[in-house]
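Partial view: only certain chains, each at its native spot in the assembly.
All chains are identified by letter, namely A, B and C, in their written order; residue positions are counted from 1 within each chain.
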Amino acid sequence: MPVFECEGRMYEVDEDGFLQEPERWSQDVAKDFAQTEAIADLTDGHWKVINYIRNYYLQFGIAPMVRKLCKETGYKLNEIYQLFPSGPAKGACKLAGLPKPTGCV
Amino acid sequence: MDDASNGKPKTELLDQLEEGPWPSFVKEIKAASQGSEKATDLLRQLERSYEERKGHWKHGGMVGVLGYGGGVIGRYSDLPEEFPQVAHFHTMRVNHPAGWFYTSDALRTICDIWERHGSGMTNMHGSTGDIILLGTTTDQLEPTFQELAQNGFDLGGSGSAVRTPNCCVGMARCEWACFDTMKLCYDVTQAYQDELHRPAFAYKFKFKFAGCPNDCVASIARADLSVIGTWKDDIQVDDAEVANYAAAGVDIQKEVCDLCPTKTMGWDGKKLSIDNRECVHCMHCINVLPKALRPGKERGAVVLIGAKAPIMQGALLSSVLIPFVPAEELLDTLKELVKRIWDFWDEYGTNRERVGELIQRVGMPAFLDGIGLEPVPEMVAAPRDNPYIFFETKNGGAK
Amino acid sequence: MTTAPKTPRITDIGPPHYQKFLPPLVKKNYGQWKYHEILAPGVLCHVAESGDRLYTVRAATPRLMAVQTLRKFADLADKYCGGHLRFTSRNNIEFLLEDRNNIEPLKCDLAELGFPVGGTGNSLSNIVHTQGWVHCHSAATDASGIVKSVMDALYDRFTHQDLPAKLRIAMACCLNMCGAVHCSDIAILGIHTVPPKIQHATLPKVCEVPTLIASCPTGAIRPATYEGKPSVELIEEQCMFCGNCYTVCPAMPLNDPEHDGLSIWVGGKVSNARSAPKFSKLAVPFLPNHPPRWPEVVDAVVKIVDVYAKNARKYERVGEWIERVGWPRFFQLTGFEFTRYHIDDFKHAGLTYARSAQIKY
């Protein structure tokens, strides 16, 4: 299992860098992972997206569909790509500590 | 399995596939091995698969380039220590030019880029139509992408997005094209760049364009939206050429008339007569007598919807949505139509539900209501045979 | 790890415009073609309204190609076609010539390089296929190896035009059926035949359980708890090995060297010529996975092609031929066993039962 290291903190991740220990997630973890995603600072906008995804996941056990994500956060898809250059699945979900989505984000 | 003394990997099983008259992919991998260690490890891992009768790729992989949600299929070896050069081995899907025409220069450019950044192995082409660049590492994705872009190439689709549309050669070389497939394919691809690169749907969405009912891109079997050229007026007949074919030994009655699905042609030994009202535009007669028969002049296309492979409720062929759209109206009609289809799919489609399966689930009538299209009998092979009609009860029963 | 872009990035440009790549003769006669003739297997001549003639030489490729080979093709294009070429929807390569006299030299060069010319008219064209063990995680078998083995055996069917009609073979390495397996004259399909083995330990880490449950077409997957963690259980009798659960969840692997194998399907088509497009139907439910040359698969396919070539009428595609003579006759002629697996028992199964007293004896 690969490991992602950030300032001494070690995370078990898969090859694509997704956190493999969902229970370890915290805001700090998100910050650490942001570095892998070409994101300089986590703004309110980032948190809005991360929190929405995280809460949705905790409630339903899955990542929200992109359409829903956009609708609920109020961001257009290109705005989400501006916040998370790798996009909602590779970027936002990773920061939200979700397993690698195979569905629709 | 061990590398032999000559420095080349020992691949006893694969070597057997170098024999025989058909071009050998093993030779190809070996050729690429000259320039790429990735190709060498690919060969070695593949030999292992042949020995063990088992693939050696881990599940999935989610990598890509910035700003895009798709275009790259991530792959990791499950034996990275043994085959380190394919520990990462992602493919890049590159959107091919409509009709798969290339200049030798363009081809070489791609080769050069790929030799620098990847394994040097390609698929020309993937089943969806893309140029498939087979095998590179995550860090090479972005540079490869940008080099391609600088040379005019962009990535294709993957994930829950529009996939690289494709089309038959059409007007570029075929006398039967009833609309300009390459142009429409190009225009549609350009129109949906965002939907192609940034997955936002419930599942994938494929467009394919065939210039006539011969359907040389298998659009009716493989596209969520299949556009198949056809004509409305009479088949153009050159009587003299028919006679020439007959003289040359074609049995017009047997090979043409008898095989017409609606038996709408007559042959009196001299003249071929066609009752065009009964013609279903299957192309058979034209196919057999290309010099004598041609599609009519009022040309356009049938628009069909919903084809897909079996997952998950069984395979589907596309079914008729609009029986005829004049050639010149195709782009506008499609744009308007696709907007409404996607809106409906967005609203009602569930995760990983292709539009064809959505229609199966909610029923064509509800789908037509949803996208605002009038039902016409051309949409069905036959009307319903079960009496389970959901009459609209809003107004309290039928009429 | 991805890093932030440095220079202004280019995105969303789409593919290059096709016009840049068209040979001058094509550009000139675009949409003005009048008719075509097949001069020889693999050699087409398209005649334009203007009287211009365009010659096409079609050669097979293995699809999986090294850049070295592509460069050789580019060289040939330079030599004979003013630097133009194209690929076909079935992974053949086409050289587009203005000068008829270039046909034979080009054919010689191709022969030397080992790329057979053919695939036109009433012949067998290239096999549309997929990744197999070369790149895909789902593969129940390899694709390229089987294609090579089958085409070696059917080489003459590609280089000659003596079949009753066009013959299209497709190969896919799993039930996802990337390609056209579901609508091919003959299709070779890799299949799993044992259920996935649930990896309970990793499952909750790497999978969305609701998505996983929803993925099963037969509802064989149910929520369950494993050592206190959410996981799933599998009703094995309900599993038909489609692998869709594995697609959405890595913790459901179903590759199994012993029990993975191949099935053969026949009678599909996509053209609307004569009869409507049709699905391929099951001919042989299971053949063993025997690399490197899959003799059982090759034999079965060759058998079908031979029987078809011998029995079908001119212009009859495989499915049209079988529909005319009837499925019982197909099984008689090929000698394939008819088993319970041939009788559909999925969703619309009942629609395949023979609902008439029309029977041949």
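Observations
Operating definition for what follows: a residue touches a chain if its C-beta (ideal position, glycine included) is under 8 Å from a C-beta of that chain, and two chains touch if they have at least 3 such contacts.
Bear in mind that the values here come from a model prediction, so they are computed numbers and not experimental data.
For the assembly as a whole, chain copy numbers read A x2, B x2, C x2.
The rule is short, and it goes like this: only the chains that are shown with their structure count from here on.
Closest chain to the protein centre (all Cα atoms averaged), using per-chain Cα means: B.
Centre-to-centre separation of subunit A and subunit B, using mean CA positions: 33 Å.
Between the Cα centres of subunit B and subunit C there is a gap of 12 Å. With centres defined as mean CA coordinates, subunit C is found 38 Å away from subunit A.
Residue positions 1-5, 211, 247-248 of subunit C are each in touch with at least two other chains.
Counting partner chains per residue, subunit B shows two or more touched chains at residues 58, 60, 66-68, 194, 351-352. Residue ranges on subunit C touching subunit A, taken from their complex, read 1-5, 204-211, 230, 247-249.
Interface residues of subunit B, counted against subunit A in their complex, comprise 58, 60-64, 66-69, 74, 76, 88, 159-160, 194, 198-203, 346, 351-352.
Taken together, the subunit A residues at the contact with subunit C in this complex read 14, 17, 20-22, 36-38, 60-63, 85-86, 99-103.
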